[in-house]
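Only one protein chain is missing; all other protein chains are in place.
And now, subunit A:
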Amino acid sequence: MSIAIRNISKQFGAFKALDDVSIDVPSGELVALLGPSGCGKTTLLRIIAGLDFADSGQIVLDGDDASARHVRERHVGFVFQHYALFRHMSIADNVAFGLRVKPRRERLAEADIKRRVKRLLELVQLDWLADRYPSQLSGGQRQRIALARALAVDPKVLLLDEPFGALDAKVRKELRRWLRQLHDEIHVTSVFVTHDQEEALEVSDRVVVINKGKVEQIGTPESVYDHPATPFVANFLGSVNLFHGRVEDGHLHVGNDALALGASEGSDGKAVAFVRPHEFDLVPGWDEQGALAARIVRVVSVGPSAQIELAHGDGKLIEVSLGRDAFRLLGLSEGDRVSLRPRHIRVFPTDALAA
């Protein structure tokens, strides 16, 4: 089932939580709403679910305007950050809840409910916990049960609010991989909220980047990462080096250095530029043209890549990440002079940064 979010606005007192937001989620897609905390992404998710209501705009589920419908009648599955399991019920009863509260004529026979619960628990790989209570489960297990409970009623849409936010790093990583696999199995249209860009990029088909109640960019993980539409997106996704400078005749001037820009990049005037740490080439010495002259401050060479911290002319720190072997071949060490040649620069006019 598709979701169409049309011109949703929502205000809490003087605070604009959502400002004219429109997003289309095609049927069967897994979409991430990504943004810093307080950007309105959870509010948007709750409005889609019918747990909150927008001041204006529409939520269209499968072509029907659902804006005025109660959460009970929207047929959405909602997974909360803190699980919201029913503490006084066993795991099996938790999962069965949605099936048991149906009106009598729609309700399955008890034996069918039991069978279905068993299947769902197998789907989340926790069938051995059926008789336990939520307090006896770990956080990761609780969240999988919450997911099974939401899926029990065959929701047309699955909504997840920071589903892995309360879990520790390792479980988080496992669970998001598992969520992706699960989605590939059952293909229910899903929207999940996260402030973790890595999570959004890894799990989703498409990422919606939200900032201050507005959509900054919608696109596949690759496209938002490689072609950020706004300075906010460039800054928010992944680590990045930021330079203030001036664009003049196809070059970005930073301090005393001039970097060549591609033909399409930037119009003349003040600009900010972003370069990711792994998009630099290092050349020993300061003789290189079209590069930044810098000095190595610190090298952390742990894991697959070397993290190199450099100081540019006026003392500004630049982070560079290089394969460990490649770095060793250069034979550089702390204190050495190097030229940094960016392979890829994203330039935005300075006034865009204010947004």
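Throughout what follows, a residue touches a chain if its C-beta (ideal position, glycine included) is under 8 Å from a C-beta of that chain, and two chains touch if they have at least 3 such contacts; residues count from 1.
The rule is simple: contacts and distances are computed from a predicted model.
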{"item": "Name under which UniProt lists the unshown chain, selected from \"Alpha-D-ribose 1-methylphosphonate 5-phosphate C-P lyase\", \"Sulfate transport system permease protein CysT\", \"Cytochrome bc1 complex cytochrome c subunit\" or \"Chaperone protein HscA homolog\"", "value": "\"Sulfate transport system permease protein CysT\""}
{"item": "Options A:H82, A:R115, A:H187 or A:K270, residue touching the unrepresented chain", "value": "A:H82"}
{"item": "Candidates A:L51, A:A92 or A:L261 - the one touching the absent chain", "value": "A:L51"}
{"item": "Contact set of subunit A toward the excluded chain (per top definition)", "value": "49, 51, 70-72, 76-78, 80, 82, 84-88, 97-98, 101-102, 133, 135-136, 146, 149-150, 152-153"}
